[in-house]
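Every protein chain except one is present and positioned as in the full complex.
Now for chain A:
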Amino acid sequence: MSMLMERKMTVENDKHVKKSSNSHRIVYDTKDLNLWYSNTHALKDINLAINEKEVTAIIGPSGCGKSTYIKTLNRMVELVPGVRTTGSITYKNKNILDKSFKVEDLRTQVGMVFQKANPFPKSIYENIAYGPKIHGIRNKKVLDEIVETSLRGAYIWDEVKDRLNENAYGLSGGQQQRLCIARCLAIQPDVILMDEPTSALDPKSTLKIEELAQELKKDYSIIIVTHNMQQAARISDKTAFFLNGEVIEFDDTNTIFTNPADNRTEDYISGRFG
């Protein structure tokens, strides 16, 4: 891409990307991020400053790069062969894209919940204890405590406390997803990434996850990718609108949904495309 176009895009981004309010600190500062899958330019000059202890929603039509972006935040995107990135993502004063940054370290601080609930074919207890165990916690008492705290944190404790040793696959889809959130809490992360966590769930389970996200933002920074605009409007503080690998607009959720600055944002949220 030519220098001129790059310059133009940055200007365009700056216009819509307002600086966050002072009450919040920035958890992820993305600067000029570009990402290629082999020859496909999937993310183009992304500049985003995501606040701590807020829910940030990422919306956009299929293939806009929203999932790719969230997977870059914990470098899960590297599991795809042939991925290249340029630019930087600053997390706790360090560039996580730097090869010297250990992915294991990053992923211990940044948990992830996937589109499809993916519990291990193990007991409910073992699912939650998995994270602490791989990080070296062996003490049974400590593990018991973490399991209970995590399950309570994901508001699923009462439903499973009598069946901790049963296989997680016996739970309903919604329960499995909350179990995965609990599993994520067990590694005591600072950030929770959610990649369309409710797209495979019924409305009732979806509501539970949304309430949970609201509750969790007191202690965690939450970044959620969703194709459900109502969901973004309901639960997020800030919303970023992605289109064709670019950030078109990033602002307070209220502003995005009531008074978007860009026509394309307005077209998308009013259902004219996507």
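Just so it is clear, contacts are C-beta pairs under 8 Å (C-beta built on N, C-alpha and C of every residue); 3 or more make two chains touch, one makes a residue touch a chain; residues count from 1.
Everything below uses one rule, namely that contacts and distances are computed from a predicted model.
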item	value
Options "Methylamine dehydrogenase heavy chain", "Phosphate transport system permease protein PstA", "Aminotransferase" or "Chemotaxis phosphatase CheX-like domain-containing protein": UniProt name of the undisplayed chain	"Phosphate transport system permease protein PstA"
Sole residue of A:Ile124, A:Val147, A:Val160 or A:Cys184 that reaches the chain not shown, by the stated touch rule	A:Cys184
Touch with the omitted chain, as defined above, among A:Tyr37, A:Phe101 or A:Phe120	A:Phe120
Selected residue (touches chain absent from view) among A:Ile58, A:Met76, A:Leu201 or A:Leu216	A:Met76
Of A:Ile96, A:Met112, A:Leu143 or A:Leu164, the residue in touch with the unshown chain	A:Met112
Touch residues of chain A, complete complex, unshown partner	74, 76, 79, 81, 103-108, 111-112, 114, 116, 118-122, 130-131, 133-135, 167, 169, 180, 183-184, 187
